[in-house]
Structure formats: structure tokens, C-alpha cells
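A single protein chain has been removed from this complex, and every other one stays in its place.
This part shows chain A:
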Amino acid sequence: MAGKTLYDKLWDAHLIKQNDDGSSVLYIDRHVLHEVTSPQAFEGLRLAGRSPWRLDTNIATPDHNISTDREERDAGVSGIPDEISRIQVKTLDDNCDHFGIKEFKMNEMGQGIVHVMGPELGATMPGMTVVCGDSHTATHGALACLAHGIGTSEVEHVLATQCLVTKKMKNMRVTVNGEVGHGVTPKDIVLAVIGKIGTAGGNGHAIEFAGSVFRDMSIEGRMTVCNMAIEAGARVGMVAVDEKTIRYCEGRQFVPKGDLWNQAVTYWKTLVSDDDAEFDSEIEMHAEDIAPQVTWGTSPEMVAPVTAIVPDPKDQPEGDRRKGMIRALEYMGLKSGMPITSIVVDRVFIGSCTNSRIEDMREAAIVANGRQVASTVKQVLIVPGSQMVKAQAEAEGLDKIFIQAGMDWREPGCSMCLAMNADKLGAGEHCASTSNRNFEGRQGNGGRTHLMSPAMAAAAAVAGHIVDVRPWLSEGEAR
């Protein structure tokens, strides 16, 4: 019999019951909540007279809907200007207080984007099942967790039963080997993967990222990669445990100490796919082929190397794909054949659950250091992913580098990734963004998003247009 994949092992360790048709009751170890997808779930609990099955599994924080402006944040929840947003953030506070759920409130140390907060506090650990009412929950898979997004009905289900009713996915392995080029970052690697397999390529699958590129990558880099598994259609992305995983976890707030730590580490070391494990589907890529990536369209699969030109739909066979490209180019206001580097940017956003960790801040700061934002760029938002990232960046003086370059240093939250708060694009504006989705209207009605790495976004801010950052980085500076 073939060995088990990492996903098989995680699944088996949490399986409570399996029905004949494959639908299964799966135990959930960690449930992360935020203000947008939880209010209706708490309301459902109340209406049914139910209470949470286990309190010590839940952890909550507001992130999607909060202001990143210092003055507005200082005014507290009651100072949130938009009434509907204020009610939603207050509702999370009230629900957590009422049910006794641990919440890191808006201005508390520990608060942050859910997928930055969980790992940095050690609330997510290897071997756990982790769910959250947010599709980017796959991020936590960087720590060899089985982590994925759920809908609000399932948030209520997990609160009430500590379980999900779900079906096992198929196994996909994405292997990238080889030497990563200078100035090529984890974001570029994952965008290239999405470009290859497409936005629906991973539907129905759990992806394990394997090969020397991911083994050599930092844990934060792996988070960037797993975060975007969903943009390839896969709810789950993960990387096996290695020494880096264990070192990352050690000493974090909710991680065990002493004997318990040793026990945990012994178990965690088993969280790798067996050598003879079989995958339902295998993708292989070579790092040497991957340059810094930029999206030109309205789906993350519409991506190209920065050295390329905007593609021509006529090169595609007739069908949905060609139609999609024509529509995307019209929406983006781009012409086939123009160099990617000729795209002028109006705003720049460096942040989001994809790229707002300390390594991302450092990567952007290296480029911003001693340079100035182009006069044609209206705004450059630098939004750290959490209070802890913000404090660390300030301790390293990164905030000063950004401010001196003419960039806005903001308070932690989701910000312009999805533009639920005041941080948004105007119609027709192009944005160099380190977020995860370039859908129509995602960053503001009519806004035009170009996804890229923090280094590339910082360089675009300085140049005023998309630019290949590689010549800007001396050897040893890039990650």
C-alpha cells in the first residue's frame, strides 16, 4: 500500500466519522473569527439557544473593516466614522464578550489580520485543523496545518459542534526545484504557479508545496505561497514540517513549553508526506524559469513576467478564455503588445494577509531606502499585518524609511486588499498591489489591480510605473 501524504495524515488524525458517500465529520482544533463573517453565525447560535462547544479553541480579532488611519484608530471603536462598520466591529466585541471568546480587540497588542495573527501568536501550530470564515485561511498551512476557509453557516457549525461536515479532497503536489533568481520572491513563485495551473486548476484539491524552493524558503515566505492556493482554486495549501517550522513556533505565546513542547515536536516531525505517498496530480516547475511576476488582467491567472508584453487574446483559441482576456483588457484599459513596464501606477498598496509580515516590510524598505515616491503617484499605503509586525518594523526603523520616501505608514488591518474601509482605488486608477486578488472592483469600484511582490510594488512607487526591481537590488539584498 502506498504511503500517506501530509494531507492524508492530517485528515486521518481529525476524522471522527465517515459516511458511505464520503461525507465526514472532521474535528477542528482552531477556529479564527473576524467581524465580517461571524455576526450571522453568533445570531444563529442565539436563535437556536446553543452555546460554543469549546471556548479555548476560538480566537478572534477585527481586521477587514477597520480604519488604518492613526487618528481614527486612536478614537477607538466608538470613533469609527462609518456607522455600519462601527456596528459590525462592536458586534464582534459584544459577541466575544457574551460567549467568552478570546479576542484581540482593535487597538490591543496581538490584533492583526487573522492570518498574520494566528501564526505569530502560536495560536496555529503544526498538525492542527484550522478554519476561519475567510478563504485565505490556507495561509496557516505553511505550518503544516490542515487549514481552509469556510462560510458563515459553517462558522456557526464549528462554534456549536467543534466539527465540520466535509468530504476529503484530492491530493495535488506542486514541486518547484532549482535556484531562485536574484530579486525573485515567494510571491513571484506562487503567481507563476497560478499562471501555470490556472485559477480553477486546484479545485477539489489540497495542494502540498514541495521541492527545494519551498524547503529553502522562510516560514513567512511559505505563508505567502499557501495564502494564494485559493487563487489556484485549492482551499488548502501546505508545506511539510522541517526544522524551520519548529524554530518558527518556539517561544510563541500559545505554544507549549517544557515537556509538552518536546512531546509536540516529536509529533510534528512526523508531519511530512511519506516517500512512497501517491498524489492524484503532480505539477513540476523550475525556479530558473521564474522572473518577477505581475498580473495584467482581472484574475490572478492573468499573470506575466515583468519583462513580458501584455498578451494578445487573438493568440488564444476561441472560447471562454479568449472572451475573458478581451473583457479583462478592456476593464484594465490596456492594449495587447504594450510592455508590462509601461503600465503607469496611480496608487501602491503594500499589505494584506499575503504580504504584510516583517519580511515583506523589510523587502519593501530595502527598495524604498533613500529613494522618493514618484510625483505622479497619488498614494503609497504601507499597512503592516499586525500590531506585532508594526512594533517590530518600528523598532527596526522601517517606518522612518517609508515616511522619508513619501509613503504612508498605517495601522494594521486588511485595508486596500478588499477596500471595505476608506482605503480604496478610484475608478480607472492602476494600483501596484501586494494583495491576492485582482478581480474587477476588488480594490474599489472601477479600480485596476496589478498583483506583485513587495519589492516590485515599492519599486513601482518610486518609478511611477511598473518596473523590474532586479537591477535595483544589489546581491545579498534580496531574500
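Convention: a residue touches a chain if its C-beta (ideal position, glycine included) is under 8 Å from a C-beta of that chain, and two chains touch if they have at least 3 such contacts; residues count from 1.
Methods note: contacts and distances are computed from a predicted model.
Per its UniProt entry, the chain excluded from the display bears the name "3-isopropylmalate dehydratase small subunit", taken from "Sarcosine oxidase subunit delta", "3-isopropylmalate dehydratase small subunit", "Multidrug ABC transporter permease" or "Iron complex outermembrane recepter protein". Screening A:Lys9, A:His157, A:Lys390 or A:His430 for touch with the missing chain picks out A:His157. Note on the undisplayed chain: of the listed residues A:Leu329, A:Val367, A:Ala419 or A:Ala432, the one touching it is A:Ala419. Among A:Asn203, A:Thr307, A:Ser342 or A:Thr376, only A:Asn203 touches the chain left out of the display. Taking the complete complex into account, A:Lys167 is the one of A:Arg46, A:Arg70, A:His98 or A:Lys167 that touches the chain left out. Of A:Thr57, A:Asn171, A:Thr185 or A:Ser433, it is A:Thr57 that touches the chain left out of the display. By the touch rule set out above, chain A reaches the unshown chain at residues 16-17, 19-23, 25, 27, 29, 36-37, 39-40, 43, 48, 50, 53-54, 56-59, 64-65, 82, 84-85, 87-88, 91, 102, 123, 125, 127-128, 133-135, 137, 148-154, 156-157, 160-163, 165, 167, 169, 199-200, 203-204, 230, 233, 235, 254-256, 260-261, 263-264, 267, 299, 320-321, 323-324, 327, 418-420, 437, 439-442, 445.
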